[in-house]
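All protein chains but one are shown in place.
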Amino acid sequence: MIRVPSEPVGRLGGAWRACVGTGRLELALRRDYQESLALLQREIGFRHIRGHGLLSDGMGVHRPYEWQGARQVRHAFTYVDQVVDAYLELGIRPFVELGFMPEELASGKQTVFWWGGHVTPPSSYQEWGDLVRATVAHLVDRYGLEEVRTWPIEVWNEPDLSIFWQDADQEAYHRLYEASALAVTDVDASLQVGGPALSPGADDGWLTRFAAFVEDRGLPVDFVSRHAYTSGPAQEVPFGTHQTLAPAGRLLEQFAAPRHELKGTGLAGLPVHITEFNSSYRPDNPVHDTAFHAAYLAPVVAGGGELVDSFSYWTFSDVFEEVGIPTALFHGGFGLLTHRQVKKPTYHLYAFMARMGDEVLARGDDHLVTRHPDGRISVLAWAAAGAGGHTVRLSLPVPDGDEVFVRRTSVDEERGNAYTAWRRMGSPQSPGLRLLDMLREAAEPVRSHHRLPVRDAEAVVEIALELNEVTLVEVEPVVEEAPPWWDERRLLGGGAERSPGDGNSR
Amino acid sequence: MIRVPSEPVGRLGGAWRACVGTGRLELALRRDYQESLALLQREIGFRHIRGHGLLSDGMGVHRPYEWQGARQVRHAFTYVDQVVDAYLELGIRPFVELGFMPEELASGKQTVFWWGGHVTPPSSYQEWGDLVRATVAHLVDRYGLEEVRTWPIEVWNEPDLSIFWQDADQEAYHRLYEASALAVTDVDASLQVGGPALSPGADDGWLTRFAAFVEDRGLPVDFVSRHAYTSGPAQEVPFGTHQTLAPAGRLLEQFAAPRHELKGTGLAGLPVHITEFNSSYRPDNPVHDTAFHAAYLAPVVAGGGELVDSFSYWTFSDVFEEVGIPTALFHGGFGLLTHRQVKKPTYHLYAFMARMGDEVLARGDDHLVTRHPDGRISVLAWAAAGAGGHTVRLSLPVPDGDEVFVRRTSVDEERGNAYTAWRRMGSPQSPGLRLLDMLREAAEPVRSHHRLPVRDAEAVVEIALELNEVTLVEVEPVVEEAPPWWDERRLLGGGAERSPGDGNSR
Amino acid sequence: MIRVPSEPVGRLGGAWRACVGTGRLELALRRDYQESLALLQREIGFRHIRGHGLLSDGMGVHRPYEWQGARQVRHAFTYVDQVVDAYLELGIRPFVELGFMPEELASGKQTVFWWGGHVTPPSSYQEWGDLVRATVAHLVDRYGLEEVRTWPIEVWNEPDLSIFWQDADQEAYHRLYEASALAVTDVDASLQVGGPALSPGADDGWLTRFAAFVEDRGLPVDFVSRHAYTSGPAQEVPFGTHQTLAPAGRLLEQFAAPRHELKGTGLAGLPVHITEFNSSYRPDNPVHDTAFHAAYLAPVVAGGGELVDSFSYWTFSDVFEEVGIPTALFHGGFGLLTHRQVKKPTYHLYAFMARMGDEVLARGDDHLVTRHPDGRISVLAWAAAGAGGHTVRLSLPVPDGDEVFVRRTSVDEERGNAYTAWRRMGSPQSPGLRLLDMLREAAEPVRSHHRLPVRDAEAVVEIALELNEVTLVEVEPVVEEAPPWWDERRLLGGGAERSPGDGNSR
Partner (left out) sequence: MIRVPSEPVGRLGGAWRACVGTGRLELALRRDYQESLALLQREIGFRHIRGHGLLSDGMGVHRPYEWQGARQVRHAFTYVDQVVDAYLELGIRPFVELGFMPEELASGKQTVFWWGGHVTPPSSYQEWGDLVRATVAHLVDRYGLEEVRTWPIEVWNEPDLSIFWQDADQEAYHRLYEASALAVTDVDASLQVGGPALSPGADDGWLTRFAAFVEDRGLPVDFVSRHAYTSGPAQEVPFGTHQTLAPAGRLLEQFAAPRHELKGTGLAGLPVHITEFNSSYRPDNPVHDTAFHAAYLAPVVAGGGELVDSFSYWTFSDVFEEVGIPTALFHGGFGLLTHRQVKKPTYHLYAFMARMGDEVLARGDDHLVTRHPDGRISVLAWAAAGAGGHTVRLSLPVPDGDEVFVRRTSVDEERGNAYTAWRRMGSPQSPGLRLLDMLREAAEPVRSHHRLPVRDAEAVVEIALELNEVTLVEVEPVVEEAPPWWDERRLLGGGAERSPGDGNSR
């Protein structure tokens, strides 16, 4: 039994929802994407969103043409504006990633992903700088400086990997960073620019070399960013991948790494953003669809805010095409939501977090206890991933009242688990509308409620956890408004007999 | 164990949803009312709606004035049109009740209900006839004859009770019927008119005297109507009432009565409409809010269609003011929905019925088995009201496939029971938005699913019922689309070990 | 020609939209009402809303009952909460009016209006105080003190008229004020309470006697309120009234009166709220439906903010029943909107105001010129009511650019005038859906646009006004983005010929 103190031990803060990842920005034009994002914002409420491809050809920004015999470039924001307008309408702001290379500005042919993002350095750093400057200036013009100043601007993605940046050439990245950061601050010096968005596998020296470079050149840098994943090598099957996973704690270690590495450098005090994290980095690994995944990530989502300024789940939706167009509703995509808004267990982990209070009363390996300004207490508890059967026992501080109303909301292998339902249905590749409705219903967490007595200003909650369960327990004092004449035993016109519907009995 | 045959034994038909009751029509102008009706129509889909007060002063139809020294009457349809436009927009049609009396046409002062419906005969039958004619003619003009022809038009409400019709004067009712029916058929002879909307307590001779009158006078009559209730005398407490209830079978007996009584009369072959039914006739009896009530009415709703052409649950919403404005969210109102759309267990009874197929494969005291055109089977099963603990065992015909996917959806004392949650919360009179959301969530039925084997073209379903449970069991063959390479044991990159998320295990 | 200076001469402020009137609060439960309010808030955006009947029986708050032999009172907020929840959801806050008297607390039988508001003093000031206290405490509990503190609370309505307060007894009003104000500040001393909501006809001494009373008793008073109307005696026809109108300037004089009267009293510095104003005080005077009315009120709405803290148009919608239920779509109701959201010309006067900037550059008898933070200029101009044919000539300051884009939006006898269209249609009492759509279209103002040259940093706008025209002229510099190769003459593949579609020609 853990006695939860009545004084807070800390603040929950907002790092857990400071940012979320998305498939390439062009996908944001889609209805399914926007409906998913609307649902997400209603029930979770992320602050920023980050994805690839702002400057790739599918967004149509960089448009060279010939006029009077000379090459010119028109910068066009038809789609950029549609995407950003939609984001702001949905209450979420861009975490701008500058990339990838427009085909006609690329110095080579190398591309990444099914959709072909170009990853070679610019053939003209001047033209790249113009592109960045024009884009940022347009955003400031359309949305106002006060707004755009709140959008971090990150230079490129995982330049330490040769699939994302030709030859993983750090010097070329430094040159790109310089051109980009100066173009951004040309527009306004108060804009936030940073990088280098390293992959988990970047060698230890990468970040310190980057720090030395920007210090040496006196370049603007407002934050430092990297990514975190825990999966082993891909074991491929058609349209899918299996991987082993390191323990979830490895994610928290990766979160903590940049501050360690930057100690003593000029970047030591900067905000650190984990601009991507997940278990597996593969968008076709079925682990993403499971209750195991929610249990696996629960301690990370509950605790990551202690280590960094943001950590961005990669990605909010299965509307995503890096390895091609999904061939089945559940296909191991990163999404918190499948196509057409079926919630996965990890979605609920985030939705539960969104119901936590800001005062942290207690933290443990399997629980987090918070309090709201009005005194209500919310407890998040979780089974160890792949396990179950243990019970969390908490004695909660309840200064007033004789009883508390307790509501519990759970997902596990059976409950709030559309993937299990889908498997039982026969794994239909493209379910019809009737089955989609059933899956959305199966995806809802199961709720129950009861009353507990308060003794000596404490209420004892026992939370028995099923396999891979993640659960939210909400506790509030009962203010009894039932009138004195109310007697449930008389429901059917009778007297002392036990009546149906006596909701207070347990 | 009941072996359900593969050939249908009958049709379910639509009498159960042919009509639903409503508070006085003026309330249909409200947003809460219309949102409730929209929800109802989306999930249940009633065909007609019947309520009091079309001609009462709150609808503003009958408007006498002086002009050039003479009394004139203007007929105004400002609100009638708003109400009927809304009904049609929501996919439901009026079951027109002609009543009550406009104050300035009433021959006396007697009124009924908190809102003061006038119940004395018209001071001028001529002016009443004009009113009816003008109203029906306006409806035909606005909505078309083809449409209005599908709306039954009923003359008055419970004229056998002196609270609804001064002195319960049958001769005066006959005179009213004559004036009304002739005014209706003046507009068009193809319109449907009927009555007499008797109360459950009407003496046996009432209907035969009515039959003799209309035959004698050669009056139009297209249907016969009466009401059905089963509650005992009111035991009042402040803002509430308790009553004993007769067994639910008494409702079915009341449904059956008119056909018996009319045998041998000229009205013998007519459609019979139960234009109101419920357990208690009091809108402040808490039994309406309970799971007991759903279990009590389950055999009635499942079986009533065998006896009559319609039976209309009184009423769909707690937006209702006959004994005054409700003082608490749960107050014993008739509604399938409370104010602000919290679903009661009886709502789910109807929502389950809406998922049944039209082919009836079996009927029993505690179950109804139906099949859809595509072969899916839906089973409605229920505990005896106030009881629980027994199990319904059915062997269902499944011609194809090796396994079935079974989904079960239940309400009982705990599940799908907002009333129980509300009581536990402390019976808050007017819950805030946060608590309302919790109540709406608590009101959702609980769903579970599993697979069952098919052996010899039969699947055996065992349905164990909790106290006051009403449950829907939906069964469909599994078409397995999982690819041959799929092996859930490899989920985490492993091999033969048991993996999480194996949704097919039971 | 008026040369508009480039430096502001004042601020427009928000008094013109600080408050709007409504029919009795019970009507706020209606869908038509809420849809009208939603439209209003989207296009105009009032801050507060004030109506009668919060404590009348239709809201169901005061609920006496017997228990254990004694009279008790339950306070119930079922409808109050639905109304206020809806207001806040629609972005508008209550301007609370305490009134009228619950029937069972009234000391007499006198009522006002078709719907019967009780206007006699309470039979128990204690019970009235409890009612006020319970209501205000409930609001604070549900919405928070910070929120409710922004809602002015006004005691009663027009107590100087015997139809609204028995015998127009000022001493009795003082007693009511004392009981009410103390009950409000019992809940929290920071809440705003005030009165006395005088009618335009109140004698000059009323307000000073009220000031003396509250000073003498040391009572809380946070604002002073009165009403303003300009119509002469009612000339009745069936379902309608005609009246002469005093010049609109009389309204501004009434606005100014309280500050004059209160000079030298202890209430001298208080905010003054005109909690009702209109031309005619009759909800069946067709003048409300006309373009004349918009032109008549234009100088009042444009200028009233110079004189008072708020002036509240009575009322936003024809959903209103003081003289009974309207018998025709256009019936002379107060509404800015008819039933079912047909906009009247006065609606557009307000919608035009909502497009003005906050910096006032010039004011005149027939115009108001304002500037937005981004430099755009908005001009409101109007014909004298009942007149037309003159032209407003303005030279506007335009510091940058060679040309301006000018958009003009107008209503007058023909344009933006659904009333004219409705009369031409044949004055249909209850138009069908097709005609309603045509009326909504006819109600839209007519827009046109052109370019004007800028010379010496000035653009000259000439605004020729039709009979009863109210017009909005919006002016912004052109930033030309057409590319150098664009030549409209080549539209059809041709060369130098004049082409169709040359939108820049005038």
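Observations
Labels A, B and C are assigned to the chains in the order they are written; within every chain, residues are numbered from 1.
Here is the rule we use: a residue touches a chain if its C-beta (ideal position, glycine included) is under 8 Å from a C-beta of that chain, and two chains touch if they have at least 3 such contacts.
This one's a predicted model, so the numbers in the text were calculated from it and none came from an experiment.
Touching the chain that is not shown, out of C:D186, C:D222, C:E414 or C:E458: C:E414 (per the contact rule at the top).
Across the entire complex, the residue among A:A328, A:A362, A:I377 or A:M438 in touch with the chain not shown is A:A328.
Remark: the omitted chain is touched by one listed residue; of C:T290, C:S378 or C:T471 this is C:T290.
Contact between chain A and the unshown chain involves residues 29-34, 58-60, 63, 65-67, 72, 74, 76-79, 81-82, 85-86, 138, 142, 238-239, 324-329, 339-340, 429-430, 432-433.
For chain C, the residues touching the absent chain in the complete assembly are 232, 235, 237-240, 242-245, 286-287, 289-292, 328, 385-386, 405, 407, 413-414, 417, 419-429, 438, 441-442, 444, 446-451, 467-468, 478-483, 485-486, 488, 490-494, 500-504.
As a working rule, only the chains that are shown with their structure count from here on.
In chain A, the positions touching at least two other chains are 485.
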